[in-house]
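Here is chain A:
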Amino acid sequence: ELVFPTLDYRTGPYGPGGIPFADGYADYMTLLQERDGGIGGEPIRLVPCETGYNTERGVECYESTKGEGALVYQPLSTGITYQLIPKATADDIPIHSLGYGRTSAANGEVFSHVFNYPANYWDAASGIVNFLLEENDGDLEGKSIALVYHDSSFGTEPIRTLQMLSEKHGFELSLKAVSPPGNEQRSTWLEVRRERPDFVIMWGWGVQNSVAIQEAVNIRYPMNNFYGAWWSVSENDVIPAGAGADGYRAVMFHGVGSDYPVYDDIQEYVLDAGLAAGAGDQVGTVLYNRGMYAAMLAAEAVRTAQEIHGVSDIDAVMMRDGMEALVIDEARMEALGLPGFGPEFSVSCADHGGPGSSAIAEWDADRQSWTMISDFAEPDKELIDRLVLEDSNAYAAENNIPETRCE
Partner candidate 1 sequence: MPIWLLNTLEVSINGLMTGVLYSLVALGFVLIFKSSGVFNYAQGVMALFAAQTLVGIQTGQVPFAHLINAITGGHIARFGFDVPSLLAILLTTLVMVVFAWVVVKVIMVRLVNQEPIILFMATIGLAYFMEGFGDLMWGAELKNLDVGLPSGGSFWIEDVTAQWAAQGEDYWGMYVDTLDIWATVIAVFLVAGLTIFAQYTKPGRAMRAVADDHQAALSVGISLNRIWIMVWSIAGFVALVAGIMWGTKSGVQFSLSLIALKALPVLMLGGFTSIPGAIVGGLIIGMGEKLFEFLIGVPFLGGATENWFAYVLALLFLVFRPQGLFGDKIIERV
Partner candidate 2 sequence: MLDTAKADDTLLEVNNIEVIYNHVILVLKGVSLKVPKGGITALLGGNGAGKSTTLKAISGLLASERGEITKGSIQYHGESTQNRSPNDLVRGGIIQVMEGRHCFEHLTIEENLMTGAYTRSAAEAKAGLEMVYTYFPRLRERRKSQAGYTSGGEQQMCAIGRALMSKPETVLLDEPSMGLAPQLVEEIFSIVKNLNEQEGVSFLLAEQNTNVALRYAHYGYILESGRIVMDGDAADLRENPDVKEFYLGVGDEGRKSFRDVRSYRRRKRWLN
Partner candidate 3 sequence: MSPPNDTDSYTTPDGRTIGPVMLEVKNITLRFGGVVAIKDISFDIREGEIRAIIGPNGAGKSSMLNVINGFYHPQEGDILFRGEKRGPMKPFQIAQQGIARTFQNIALFKGMSTLDNIMTGRFTHMKAPVWKQAIWRGEAEREEIENRAFVERIIDFLEIQAIRKTPVGRLPYGLQKRVELGRALAAEPKLLLLDEPMAGMNVEEKEDMSRFILDVNDEFGTTIALIEHDMGVVMDISDRVVVLDYGRKIGDGTPAEVIANPEVIDAYLGVAHD
């Protein structure tokens, strides 16, 4: 039996974002169970646990599920991830924080049990800048970029990277903090309106996103110059602004829409069978896709682990090995019914972060859907690796972790 605890949050201030992710994760696992009878013949069991995005609930969820043979944790909250890093490491259970969590966990030397492939926040920031560079013929000199961010540790994540990049490429960066939860952002957007930056990047979450997009529409900021982080891409965030939101762009590390063969299977084996995790109305939304992607990566890691160890009923230690040896290539994605859904990548002992590739998607308000307007491209790897190393070394020093694991 393969046990996947899921630390969901379907309630509280971020519930609207947590619901589709949780649905996607669960539905994909259900699909494997129903269609393939599990992974490698081994049945799957999901253990959902509601955290409400609350750190103490997260600890409770972790403690109550880890004894059931949990293979991998998806804490789904940066705060909870941080708490679980030392705990899970001590308990020998891997963590996969997909597009959130501790960015410097990409350094597998220091963080033996934490994985954040295929991309992290710093990759995202760099990805956006790279895209802008491309659009502007490789030159951002003298351009201005405003970062509108959630005034919390999540929101401040890209600042370092962007600052470094602004030095490197000569654009001007201005920082605009939004008081959480972000129901009210008038002063920020008046500022944007006054300063008229060439580009706005938003690191938002929850209600902040929809309010920001609405305000941007109100001040008639050109949507094509407005880029969101990948937690600011939910349909929930753009639909309320109506037609005005057309052209809003966001950075992604996985595909959008439901135009993949796997969705037919999900329809057949999960939705039509009445086994949908939630109301079944989230299929194909961005965050649903992300949840599904997380499940897919977990399942692939299981498969890899099964191959490595030659048993189907793997445990958490084997799972970690599988994750460390994970290879996702186009052929595999094709086989899974998700052709081109994400970047190709492989994980290694030292590199838990993957290539950091991302792509830009654009919102089409008429069709109410996202379209990819770029291919997956690598970020400024050299810069980000430096930052990752710096931060992970500091952690290693504070916690006396020897950095010789992968030699």
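Just so it is clear, contacts are C-beta pairs under 8 Å (C-beta built on N, C-alpha and C of every residue); 3 or more make two chains touch, one makes a residue touch a chain; residues count from 1.
Criterion applied: all candidates are chains of the complex that A comes from, given by their letters.
Here the structure is a predicted model, which means the values were calculated and not measured.
> Please state which of the candidates 1, 2 or 3 is in contact with chain A in this complex.
1
> Which residues of chain A touch candidate 1 in their complex?
Within the complex, chain A touches candidate 1 at residues 10-13, 15-16, 19, 151, 175-184, 186-188, 190-191, 193-194, 206-207, 210-211, 214, 217-220, 236, 239-240, 274, 279-281.
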